[in-house]
Structure formats: structure tokens, C-alpha cells
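Yeah, one chain of the complex is gone here, protein chain that is, but the others are all in their spots.
Moving on to chain A:
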Amino acid sequence: MAGSALRRLMAEYKQLTLNPPEGIIAGPTTEENYFEWEALITGPEGTCFEGGVFPAKLIFPSDYPLSPPKMSFTCDMFHPNIYSDGRVCISILHAPGDDPMGYESSNERWSPVQSVEKILLSVISMLAEPNDESGANVDAAKMWREDREGFNKVAETLVRKTLGIPTSK
């Protein structure tokens, strides 16, 4: 019988295909490997990321759901909680025990009851409300705090970039 991780991922894929939550598309990159997913996330409405469609990839460990997957955006992102190489830094993706930034309480950490859907929804809310204490991207955090307009401009450029629209002058 296939491993429990594989069956769980298949179940989640099925669930996401049957009842896709708003603003999220996700699924395995290839049918042969269910442990690498691609996801498209739309920027939440009413925020500077509104209208953007951001591609990301999720890499699942072989002991999923006991360990959290890794998520990173494959497009350019400028956000306090996203490293410059695209890796997403939110507590739901961190296993209880390790705390890279030293500020997260363990009850927002990964646990097997979380799911891809919850991760992606958390990422959407992270896009809407950055946690500027995290400092995965210090420049972005600083800009978010001190120069919100500049941040919005950068975000708009990114949104246009993901949509393939040339940036307005």
C-alpha cells in the first residue's frame, strides 16, 4: 500500500480540486510526484497585492503531514515575510520546536491537522497583513513600516510583472 503521506496528499489534492477555495489553485507538478506542488495565489483584494497572481511551489517531506512542507514563491516578491529567494516564512510552516526567528508561539506552528489549503489561506492573509517583526526580508519590513507608499508602488510593480503588464510610468 502506498505510504500514508502519499495518500494524504492525494486526498488533499482531490479536496482542493473538488472544492477549490477562492483565490487558490494548487496541485502536484506532475502526477508521478505528489510531493512537489505548484500553487497560484491571487493577491487579496483591497491590499497592495490586489489583482496579482503569484506562482509558488510547495515541497513536501516524505513524512508529511508529520513535518511541514516548504513553500517558496517562484516569482519576484517583496514582502516582509518572504525571503528574497522566495521562501515563505510563516509560523504555520515551522515545525514545533524550531523557531528561526524566535518569536513564534508554538500554538501557531505546524501540526498534522493543518493542510495545504490552510497554508495557502495563511499565505494570503500574510500578503494582506505582513508581520513586520519577522524580518525575513528586512528591507521590505522597514519599507512597510516607514514608507508604505513606496511599498505599495513596489507591490504594484510586482503585480504587473506577474500579470505580464508593462509597468506604468
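Everything below uses one rule, namely that a contact is a pair of C-beta atoms (placed from the backbone, for glycine too) under 8 Å apart; a residue touches a chain by one contact, two chains touch by 3 or more; residues count from 1.
By our rule, contacts and distances are computed from a predicted model.
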| item | value |
| --- | --- |
| Omitted chain, identified by the protein name its UniProt record gives, among "WD40 repeat-like protein", "RING-type E3 ubiquitin transferase", "Rab3GAP catalytic subunit conserved domain-containing protein" or "Vacuolar protein sorting-associated protein 11 homolog" | "RING-type E3 ubiquitin transferase" |
| Selected residue (touches chain absent from view) among A:Thr17, A:Asn33 or A:Ser125 | A:Asn33 |
| For chain A, residues in touch with the removed chain | 1-8, 10-12, 15, 32-36, 59-60, 62-63, 65-67, 74, 95-97, 106-107, 111-113 |
